[in-house]
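Read the structure below first, then the notes.
One protein chain is absent from this view; the other protein chains keep their places.
For chain A:
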Amino acid sequence: TEGERGECNLLAPLRTLTTSVCLPIDCPPSGERNEAIAASVDGRHPLSSLYCRKRRTSETEQAGLILPNGTPVDTSSLASSSSLLNRLQLDDDLDGETRDLFVTVEDPKKHVSTMETYITYRVCTKTTRTEFDLPEYSVRRRYQDFDWLRNKLEESQPTHLIPPLPEKFVMKGVVDRFSEEFVETRRKALDKFLKRVADHPVLSFNEHFNAFLSAKDLNKRQGLALLTKMGESVKYVTGGYKLRARPAEFAAMGDYLDLFTQKMGTIDRIAQRIIKEQSEFLMELREYGPVYSSWSSFEEDLHDPLEGVSGCMSNCSSALEELTEDMSEDFLPVLREYVLYIESMKNVLKKRDQVQAEYETKLEAVVFREDKKPPVPSDVEKCQDRVECFNADLKADWDRWENNKRQDFRQLLTGMADKNIQHYEKCLAAWESLVPLLQDKQEAEGETS
């Protein structure tokens, strides 16, 4: 109501470019802010009428990608709307011509030292971005370094969903960490990780990422100095604030992630069971072939056909072995990575809840204060900023995640189908080449008898 509005005049004109820009915390107060392209924060919160209703423009709706710019540390003034819009347009177009950062992971090499043996990968960068000193870089990184990068990104960009890394630990004895297949699978996953970060309009500007790509020696103790302001602010959001009502779309995200995790778990179990059954079938197949061979040893006319069958079975055994190995090495790890990824996503959702809860609590305290002291601490404003930024970032990243997830699973499942097809094709070739052999003999027999 207007009366309420009058009381909370600090809130009324608050408009931020929440969908497109995450403003720095020390941004000038409401009066100087511009009309914005924004999304509504909450529809069901009891105090929601006190929030400014923010509209989503059709532009951002169609684009689907809502692009926050998240490096407030070195950000120049964002007051002018035109510069904001410029940034919007730049960040909108990711595919093709306007991409200005290319990253690849290649050339794995084994390093043996007295202390340990490990693999390094070459990380090549080509860029026109001014944030980089040189247009090209080539550095060597090991898994540990990728892990460091991801942790740093999580810390410094807590409102974003950070792409997943391949699993850190592998069971020694079960998987050979230095086998060609394992290293190649890992390389592909690391490459995907870096590409996803490089394609992200916010994460790609992160200084840790920059260091990772460019620094000769990665000084991993640099941490704290490069923590973004946003990171800091979110980091120090304490729990203990009660969230009244999670906005529907974030509740839906949480629910979805829970169900999705369940399904991933089920699929993992099924895949493992299939591998087990196939391995046991393989064991029998390995016995089956040799029996035909031993039979052939005391037959005359049937010697060649029986040997032929034995040979076929042996080929089928190899084909099946390859299939089970591939599924173990390529399929299962990707599923597991997604489950781990979802854990980190849920944490981001929780943090978002905390940020919102803090805001609501502080807002309530202000709203229901008996005294009508006019000046209002910018504390609540800051909280609101945080909420809006977080929501915008998360929504944008969620869409990005949905897209990547679709691609990943399409690739994974078609890969699974391909492997099975290849297995059957190998077996088919073996049996098909046997039949004419068997039938030839038969015709020869018919002629002589």
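One rule holds in what follows: a contact is a pair of C-beta atoms (placed from the backbone, for glycine too) under 8 Å apart; a residue touches a chain by one contact, two chains touch by 3 or more; residues count from 1.
Assume contacts and distances are computed from a predicted model.
Q: What is the protein name, per UniProt, of the chain that does not appear here: "GDP-D-glucose phosphorylase 1", "Sorting nexin-4-like", "AP-1 complex subunit gamma" or "TP53 regulated inhibitor of apoptosis 1"?
A: Answer from the record: the omitted chain is "Sorting nexin-4-like".
Q: Which one, A:V202, A:C312, A:V348 or A:V387, makes contact with the chain that was left out?
A: A:C312
Q: Can you say which of A:A248, A:I270 or A:A365 touches the chain missing from this structure?
A: A:I270
Q: Given that one chain is not shown, which residue among A:Q278, A:S328 or A:T361 touches it?
A: Result: among the candidates, A:Q278 touches the missing chain.
Q: Contact with the hidden chain only, please: which chain A residues?
A: Chain A touches the missing chain through residues 256, 259-260, 263, 266-267, 270, 273-274, 277-278, 280-281, 283-285, 287-288, 291-292, 294-295, 298, 301-302, 305-306, 308-309, 312, 406, 409-410, 413-414, 417-418, 420-421, 423-425, 427-428, 431-432, 434-435, 438-439, 441-442, 445, 449.
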